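Okay, so here's the structure we're looking at.
Missing here: one protein chain of the complex. Every other protein chain is in place.
Chains: A and B, in written order; residue numbering restarts at 1 for each.
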Amino acid sequence: MQREAAIREPLILGNKSYKDITDDVVGPIEGAAPRTWKILVTLTGLVAFYGVGCILYLLGTGIGVWGLNKTVGWAWDITNFVWWVGIGHAGTLISAVLLLFRQKWRMAINRSAEAMTIFAVIMAAIFPGIHMGRIWVGYWVFPLPNQFGSLWVNFNSPLLWDVFAISTYFSVSLVFWYIGLVPDFATIRDRMVKPLPKKIYGILSFGWSGRAKNWTRFEEVSLVLAGIATPLVFSVHSIVSMDFATSVIPGWHTTIFPPYFVSGAVFSGFAMVQTLLLIMRKTMKLESYIHIKHIEYMNIVIIVTGSIVGVAYLTELFISWYSGVEYESYAFINRFSGPYSWAYWIMMTCNVITPQLYWFKKLRRSLTVTFILSIVVNIGMWFERYVIIVTSLHRDYNPSSWGEFHATTIDIGIFIGTLGIFFTLFLLFARFFPVLALNELKSILKSSGENYKKIDNHHH
Amino acid sequence: MSKKVFHAMFNDEEKLMHAAEKLVHDGLRVKDVFSPFPIHGLDPIIGVKRTRLAIASFMYASGGTALALLGMWYFMIHDWPMNIGGKPSFSMIQNLPAFVPVTFEFSVLCGAHGMAITYFLRNGTLPGMPASNPDPRTTDNMFVMEITTDQNHDFSADAIEGMLKEMDLVELSIKDYE
Partner (left out) sequence: MMCQHCNHAPCETVCPVLATTHSNEGLNQMTYNRCIGTRYCANNCPYKVRRFNWFNYMGYDKFKNFNPSQDSLSRMVLNPDVTVRARGVMEKCSMCVQRIQTGKLDAKKAGTPVADGAVVSACSEACPTHAITFGDLNDNKSNVRGISQNNRAYHALEEVGVQPNIYYMAKVRNTEDQEA
């Protein structure tokens, strides 16, 4: 059995046994739904409902119900898309990259972070769908034989790369997540006494029996999927950034975009994980599994990626001046002093300045500070995308075609609606799915559990 | 003589591993082990071979690469070449940089899903399949070793039972099977 240095903080607190881990995670699924959960799910459900209503109105009436115009052809739609995809990245990073680096602390958070990824990518996928003028012919983005004499699609278009990137990312994350869930569904199946849930979890568990050979394959598949998902997660946001980077619009046409977008994505994703987990650990009493050490680790990731983003902002600014291109410099002068400068300064404050507070150990180990900053970061990251998209478009080359964008209630309603759908999905997940990776946690109990570490220290 | 299957249940994976080591040393064959999580180091003891899923994944991914490149050559260069923004759309080599993202994504798609499907098929874990673990506790906190008389013709059922009873186990169940 693998042992770990005593100076490392334990990852599982309290005197836990294998059985306790199962009880702590499966117990809430077996019991009746708590009141707070019911209230929350009703609230988020209503918001989701409103969002769906706004979407239906948009689909029935036309894209004109958004505040777009001939100058600004994308605004909240693509901002929301990039924001949601970015949030999704943290889940894959936790489950794949940290697996490759053998970071055991990921095991307490990877299940819920991956769930977040999947729901966030679903939310993201809504936007390219509904932003199309004719969503009913949206399937034309796939290279299918057709009545136009088999006119194919344009593989030079970054938007088409997006189609491939997002669908690959979504389906691979889903499979990765589900493969990890199968053994845990088997645990629930074997504990359930009520016939109907037992039957459902039985189907979901695919008849998993935990044979030695199955586990060997399981570990191999997890490792290879992590190996594949790592370049995938970096490629996805790079490709999203190429939507802008390959264009000719000043402020978009920037080679720095891929790395800058990827670190921004990780930054906002970890912030969203913090928001969700801080609530989850409290309401589901998971403090022994997700404790201050985990929060601190994530805050370290936030400050690293946040600083990269900050450097990228300054680099962009410098290069726009150094390039000597009038249009380019104007695009950036317009960002910080034009009609949308408020958005630029919100972005700068939330993304560059406030996360620096995490240099203080006390602050990055404080739950309240973490919770507030996690929301601040996501506000900042939303504005980053808004600044990139709207301020670059609204004033480009010809002053005669400059314009401004003003959001309508439908713009806002759809965004709020996706937040509602997202939180509803996450609440359903927390209620019916094993929120911690049971099998993985059990496998690190002996090396990183508090009680085992104590026994070990005695021996030496 | 009726065939018998022994299920020895342990409450700790290290105890099971020690027992397996001793039994295998004495010449018994362990048919399978059921556990709630992967037990590292067990496979070589009970003779589980390394899986070739990673190789399979590589082959699926290579297939994806080839298919993506072939598809894009056919769609963009061969079947209906077009002048798109003055880009060199009439030559595969010159247009290749634009095809890199899709080639990569499609390779990953094929590699990941090909492997996942193979994994589920080889495990026999598919939606609605019946579970085959001998005791529901093996997905919670118990570890079960399965030994059959079928695989151990050199030992009588009583001998196996005696050997197992010497181990540090919680429960032993013996069943007849055909």
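Please note the rule applied: contacts are C-beta pairs under 8 Å (C-beta built on N, C-alpha and C of every residue); 3 or more make two chains touch, one makes a residue touch a chain.
On a predicted model such as this, the values are computed, not experimentally measured, just so you know.
Considering the intact complex, the chain excluded from display touches A, B.
Of the listed positions A:14, A:53 or A:73, the one in contact with the omitted chain in the full complex is A:73. From the options A:249, A:279 or A:379, the residue with contact to the unseen chain in the full assembly is A:249.
One of A:18, A:105, A:119 or A:152 touches the chain omitted from the figure, and that residue is A:152. Touching the missing chain, out of A:24, A:220, A:316 or A:396, is residue A:396. Annotation for subunit A: contacts to the undisplayed chain at residues 61-64, 68, 70-71, 73-74, 128, 131-135, 137-138, 140-141, 148, 151-154, 156-160, 163, 243, 246-249, 393, 396-398, 400-401. By the touch criterion stated above, the residues of subunit B touching the omitted chain are 82-87.
Here is the rule we use: only the chains that are shown with their structure count from here on.
Here the spacing of subunit A and subunit B, counted between their Cα centres, is 29 Å.
On the side of subunit B, the complex with subunit A involves touching residues 14, 32-40, 42-43, 46, 48, 50-51, 53-54, 57, 61, 71-72, 75-76, 79-80, 84-85, 87, 89, 95, 98-99, 101-102, 104-106, 108-109, 111-113, 115-116, 119-120, 122-133, 136-141. Across the interface of their complex, subunit B is touched by residues 1-2, 17-19, 22, 143, 149-156, 160-161, 164-165, 167-168, 171-172, 175-176, 179, 182-183, 186-187, 189-191, 202-221, 223-225, 228-229, 231-232, 235, 239, 242, 438-440, 442-443 of subunit A.
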